[in-house]
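A single protein chain has been omitted from the complex, and every remaining protein chain is retained in its original position.
For chain A:
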Amino acid sequence: MINSGFFLNVTRFVLLILVQVLVFNNLNFFGYINPLIYILFLYWYPIKQNRTTFIVTCFILGLLVDIFSDTLAINAAATVTIAYLRPTIMRFVFGVNYEFQSFKLNNSTKAQQFTFLALLTIIHHLVYFTLEIFSFSNSLLILQKTVTVGIATLILSILFSTLFSSKKE
């Protein structure tokens, strides 16, 4: 259980929270765009792991970001939702073969990786802004924020994942 992969995940967990709250929460691009790049944790998390641990970890991840940014518990709700939906999204994007032992994220095509990340981002942001704004009279504002912040998150996430991806032969 405790091996290099475990330490890698703990390091990612801590670093992503710190980068999120110290850098990206203060970005305020165009006044309100603060990308939520901590969801990269869910993108990078190993596939063949206990789902219970995964969901609980993601809940704690969201809750910690919430405590830092004074957002009640909306990050936690959004993150736990995509943590639960992740296997469904993966089956949709990668087909059945993601369940095989040999499957690795790096072996899939760029388009698949992008779709996977985009779906995670869109669902997360939709839940997040629905809970933050919480009124149907402002549904246009919810959509606007989801799309604009979502695009920013997506661009930065792709940059980060290319920058820190494990080496390919």
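Keep this in mind: a residue touches a chain if its C-beta (ideal position, glycine included) is under 8 Å from a C-beta of that chain, and two chains touch if they have at least 3 such contacts; residues count from 1.
Just so it is clear, contacts and distances are computed from a predicted model.
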{"item": "Name of the absent chain as recorded in UniProt (options \"Oligopeptide transport system permease protein\", \"MaoC family dehydratase\", \"Cell shape-determining protein MreC\" or \"Cytochrome c oxidase subunit 1\")", "value": "\"Cell shape-determining protein MreC\""}
{"item": "Option from A:L16, A:I37 or A:V80 whose C-beta touches the chain left out", "value": "A:V80"}
{"item": "Omitted-chain contact residue, chosen from A:W44, A:F59 or A:F103", "value": "A:F59"}
{"item": "Residues from chain A at the interface with the omitted partner, ascending", "value": "18, 21-22, 25-26, 28, 31-34, 51-52, 55-56, 59, 62-63, 66-74, 76-77, 80-81, 83-84, 131-133"}
